[in-house]
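All remarks here apply to the structure that follows.
The complex is shown incomplete by one protein chain, all other protein chains being positioned as in the whole.
When the chains are written out, they are named A and B in that same order, and each has its own residue count from 1.
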Amino acid sequence: MATPLPPPRGRNLILEVRDLTMRFGGLLAVNQVSFTADRGRITALIGPNGAGKTTVFNCITGFYRPTSGTILLRRDDGEVTELQRQPGHRIARAGVARTFQNTRLFPGMTALENLLVAQHVPLMAATGFGLGAVLGLSRYPRAERIAIEKARAWLEATRLLDRADDPAGALPYGAQRRLEIARAMCTEPALLCLDEPAAGLNPRESEELSALLLAIRDGHAAERGRGCSILLIEHDMGVVMRISDRVVVLDHGRKIADGSPEEVRADPRVIAAYLGEGDEGEENGGA
Amino acid sequence: MNPATALKDAAVTGLVALALFTPLVGLRTDVSPTGGLYLRQRWSDVAILVGLAFAGRLALLAWRGRRSLPTASTAPGWWEAPLRRLGAVFAPLLLAFAVLMPLSAFSWNLGGGFVIPALTGRYELDLGILVLTYVMLGWGLNIVVGLAGLLDLGYVAFYAVGAYSYALLATTFGWSFWACLPLAGILAAFWGILLGFPVLRLRGDYLAIVTLAFGEIIRIVLVNWVSFTGGPNGISGIPRPTFFGLPFSMSGEPGTFAGFFGIEPDPSHRIVFLYYLILGLALLTNWVTVRLRRQPLGRAWEALREDEIACRALGINITTTKLTAFAIGAMFGGFAGAFFATRQAFISPESFTFIESAIVLAIVVLGGMGSQIGVAVAALVMIGGFELFRDLQEWRMLVFGAAMVAIMVLRPRGLVASRTPTVTLSGRKRAISGELVGQGHG
Partner (left out) sequence: MPCRIPFARGRGWLSVLAGCFTAGGNARVSASYALQQLINGISLGMIYGLIAVGYTMVYGIIGMINFAHGDIFMIGAFVSLIALLLLGAGMGLEGPAALLLVLAISMAITALYGWTVERVAYRPLRGSFRLAPLISAIGMSILLQNYVQVSQGARVKPIEPVLSGGIEIARFGEEIVSISWIRITIVLTTLCALAGLTWLVTRTPLGRSMRACAQDLKMAALLGIDTDRTISLTFVIGAALAAVAGSMYLLFYGVIDFFIGFVAGVKAFTAAVLGGIGSLPGAVLGGLLIGLIETAWQAYAPQHLTPYKDVAAFSILALTLIFLPTGLLGRAEVEKV
């Protein structure tokens, strides 16, 4: 498991999860799950409640240390990082950004400030590690101007420009979700991980979210042309089927299906898994 | 609440008070001439206290009945809006007052028969120095508690490290105050990092207790390591500060301050100099804090206070960010400590008890965590208040404790509860309600 294998021929992978296992005491939350995510594509991770999606997510983004298995991130420049070995903050620096199931903004800071905190790492370098700028080193103001411009671009992309100076905690729910995506994008990630981005949104907002995610994937959401790969957990099957290029289905901690949205939708194991879940499955599966 | 129930409620309060005060106030243990203990009875005191409890409860019920409001309020106080409107004026006014205050200690002959007499004296200057010392400590701790949201109950340890660093360096090697001041700050920051490194992973209230324990450890070491620190007797004969090399002396020789500038030697010169010294140090603390707040490091501190997990997801190294807050806060504590040592010319572990940490923390909390002007006002109120109660001796600590509880119950977020954004797109900085602002993991 030490030497990363080359990616399977013909596919350009950004993320490879191999034999991921996570155990909490006696509970086996994730059991030998392997899947991959293609570069520049949207990969959805779905499954009934308790299937282990969020656990997989937390392993990828460094909040849990997996019991065993490897998680490889292949950046655009060819650099490969073994995510499961990195401390939490290094994962973001390696190019993985995430949002949270229950938004985790900095509620007492303005939307703009939220986006500037996201650019902490490059800005910090420009200040001479925090202390240089106090003494008046001059590289900082320029760096901050660029950072503000970038934040403005993302605020515009998420239609939050008019709320830039409002505290994040005072924004309406849908706006908070969009701001969290903007904040994640301000870290210039190679892989954007979204934990149920459509939860709690109304149909119109879901529609807008889908458009935003597609724009992010293709790199024309905000200022730059570089696309971004997306991994998302979602319950809203409408959103999943509309935007995903590939769907991975988990159930009881195991992978039960993996393929295009059409293939997955037709897979009898997936239908069984969702129908077995009761009303929850019917509601979501039918959408 | 109708009068009958209110009376009943107050009567119950009175009964509880009676039970509480009967043993501890009514019966005082005194040492008799033979060495044993005997009980002295003080029933009138109990009666007064019970009466106060009864009346107080009744008054509270009447007041609450009239304006049915929840007890703990985080809403902006009525003073906050005017204060903010005044803010642009208020802070410079306060600063101008602080700068000009010592001048009024001298009488000024303006020529043409105009003479402004000395309005203040040594007492006011000393009090000013004391207040400014606490303003500086408050601003220093504000970095740790107010911005980074780390509850530090052992801040006095860094104050002590600074004071002892200066005292030991100056008395052992004869180094000047100006050489020792940065060293004292660096040593305090170093201790901040050393102590902070293992404990910063802890949750807020655990962190509080561990910092308290560290503060006590440092104090116990100061008391017991007699050969190094002088033990309980402390260190005396600490050199006084010089005016950049010119000593303040009454002789008026050319090498002294008065002699160099050709003015009449006056004992208040040194006091005025000390006053401006601590004013300068405090303003330095403020300047650094205000600047840092507008920069990534300061923003990361505030973000950390708001949500640590989100910070981690954004690639912020939580440990080093917390450590910088701890170290910079400690450094200013160390500066203040060095100043304290040179002002007093004598230090002992008695000046560095937990109570000092509690006072500085109370200043930060009363001021409104994170607000610079709030902390300054709180220091003025608190230390000024202490002076008012000077003659009451041990009573004033009693009042202090009660005030701390009352402030928390009535205004848990302090005088200035809201936060000002550090950067805007529109250019207009609107205050953010304290309701939204996090308080760290404490």
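The working rule: a contact is a pair of C-beta atoms (placed from the backbone, for glycine too) under 8 Å apart; a residue touches a chain by one contact, two chains touch by 3 or more.
Just so it is clear, the structure is predicted and the values come from calculations on it, not from any experiment.
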Exercise. Specify the residue from the set B:Phe106, B:Trp175, B:Tyr206 or B:Phe260 that touches the hidden chain.
Key: B:Tyr206
Exercise. Name every residue on chain B in touch with the hidden partner chain.
Key: 16, 19-20, 23-25, 27-31, 36-39, 71-72, 74, 130, 151, 153, 198-199, 201-202, 204-206, 208-210, 212-214, 216-217, 219-221, 223-224, 232, 309, 350-351, 353-356, 358-359, 361-362, 365, 369, 386-387, 390, 394-398, 400-405, 407-409, 412-413, 439-442
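Throughout what follows, only the chains that are shown with their structure count from here on.
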Practice problem: Spell out the part of chain B that touches chain A in their complex, as residue ranges. | Solution: 288, 291-292, 295-297, 299-300, 302-303, 306-307, 309-318, 324, 419, 421-426, 428-430, 432-433, 435-438
Self-check item: Complex contact set, residues of chain A against chain B
Solution: 61-63, 88-93, 97-98, 100, 104-110, 112-113, 116-121, 123-124, 127, 130-131, 133-134, 140, 144, 148, 152, 161, 164-165, 167, 169-170, 183-184, 187
